[in-house]
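Heads up, one of the protein chains got dropped from this complex, but the rest are sitting where they should.
Residue numbering begins at 1 within each chain, and the chains themselves are lettered A and B in the order written.
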Amino acid sequence: MDRALVVAIIRRTALEAAENKLQQIGVRGFTVIAVRGRGEVFAPGHDFLAHDPLDDEVKIEVYVAREQARQVLEAIVDAAHTGSEGDGIVAILPVESVVSVRTRAEATSG
Amino acid sequence: MDRALVVAIIRRTALEAAENKLQQIGVRGFTVIAVRGRGEVFAPGHDFLAHDPLDDEVKIEVYVAREQARQVLEAIVDAAHTGSEGDGIVAILPVESVVSVRTRAEATSG
Partner (left out) sequence: MDRALVVAIIRRTALEAAENKLQQIGVRGFTVIAVRGRGEVFAPGHDFLAHDPLDDEVKIEVYVAREQARQVLEAIVDAAHTGSEGDGIVAILPVESVVSVRTRAEATSG
């Protein structure tokens, strides 16, 4: 099965909405990581100083079937979109293989 | 040299066994990140509630030669496998280049 990795870097306040949205579209496996971010993707049009503190954000990572990747990306965008600066980004990365540690077989769903 | 990135998301209790296994097969460079996870890849067959707390997991990242990727994946699966839900996943991602900051040259091992 062709797979992809959806990576979202969004506001911490958007995490719960994103989790709910993922659940609604049937995605049940994902990982959440606390990150700090800065710059244009977080605040386009605003200059920043190198010594400004970094913003607290969360990174969500979801391994999905390749044909589901765009839907998952759009679900997270819908959940995290406020229209103001600092909304973050969502990316799709190619993946060669995903194996379930429990079954030792290729993972067949998200 | 063709490279790949092996990413494992496993139980925290499996970290030491995974580290030992990686050392046994000659992998000496890797990164460990504290993450939280939820869902099917962690607990297939079980429903979850969106407001359940996320499980504490660790993510291991290993940059390896492309032809070594499957061996590294299998070593981590062996170390982390319990056969019960929540064992996690291991993925292989394509990588274009890995450079050593110390030597400024392509990294030749892992």
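Rule of thumb we're sticking to: contacts are C-beta pairs under 8 Å (C-beta built on N, C-alpha and C of every residue); 3 or more make two chains touch, one makes a residue touch a chain.
Worth saying up front: this structure is predicted, and the values here are computed from it rather than measured.
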{"item": "Touch residues of chain A, complete complex, unshown partner", "value": "4, 8-10, 33-42, 44, 48, 50-51, 54, 57, 59, 69-70, 73, 76-77, 80-94"}
{"item": "Hidden partner chain, residues of chain B it touches", "value": "3, 5, 16, 19-20, 23, 27-33, 63, 93-102, 104, 107, 109-110"}
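Keep in mind that, in the parts below, only the chains that are shown with their structure count from here on.
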{"item": "Gap in Å, rounded to a whole number, between the CA centres of chain B and chain A", "value": "18"}
